[in-house]
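Quick one: the structure is below, and I'll ask about it shortly.
Missing here: one protein chain of the complex. Every other protein chain is in place.
Take a look at subunit A:
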């Protein structure tokens, strides 16, 4: 997307030095309406010098027509070039704005290669720690284990494996158990958990 040097510069820079003939040396893509007029001036002068031969006059009409066509094409081209220039300028501005935003926004975000950005408006954003998840899972599994034990025991009662009425000796033992405070049931609970979770106790002890 290299742009040719601006037309205005060329005209101001070279125009005076080279004179009207200079227009003939220009690249077609850089030709302006002014250049076409310069060319027509030069050619008109040379045709005049050829005298008033009717063939010259005939040629002159054709040359004028060709120059008019060239003028139209050059005008059209410069209009398009102007539009493209404007578009380019606005894109450049946009790019600069993005470049300016980029590093500043990136500065807040890229704290390191292992960092992650969290959208605080996302209802599904991560917000609990691994430790919290671990705790919840442990509690879930503990309760699940207790439920299974309770279900098993219930099944035993239902199937008559454990008689609902027990002999006096065991009855006493049971009463004594109940009489003990919550501490006892707490210990009892611990043994059940311990039983099912010596997974962890193995690690901790």
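Methods note: contacts are C-beta pairs under 8 Å (C-beta built on N, C-alpha and C of every residue); 3 or more make two chains touch, one makes a residue touch a chain; residues count from 1.
The rule we apply is simple: contacts and distances are computed from a predicted model.
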Answer for the undisplayed chain, UniProt naming, from "ER membrane protein complex subunit 2", "Ras-related protein Rab-10", "Checkpoint protein" or "3-ketoacyl-CoA thiolase with broad chain length specificity", is "Ras-related protein Rab-10"
Given A:49, A:117 or A:130, the correct residue touching the omitted chain is A:130
Subunit A positions in touch with the non-displayed chain are 130, 133-134, 137, 141, 144-145, 148-149, 152-153, 156, 161-162, 177, 188, 191-192, 194-196, 198-200, 202-203, 205
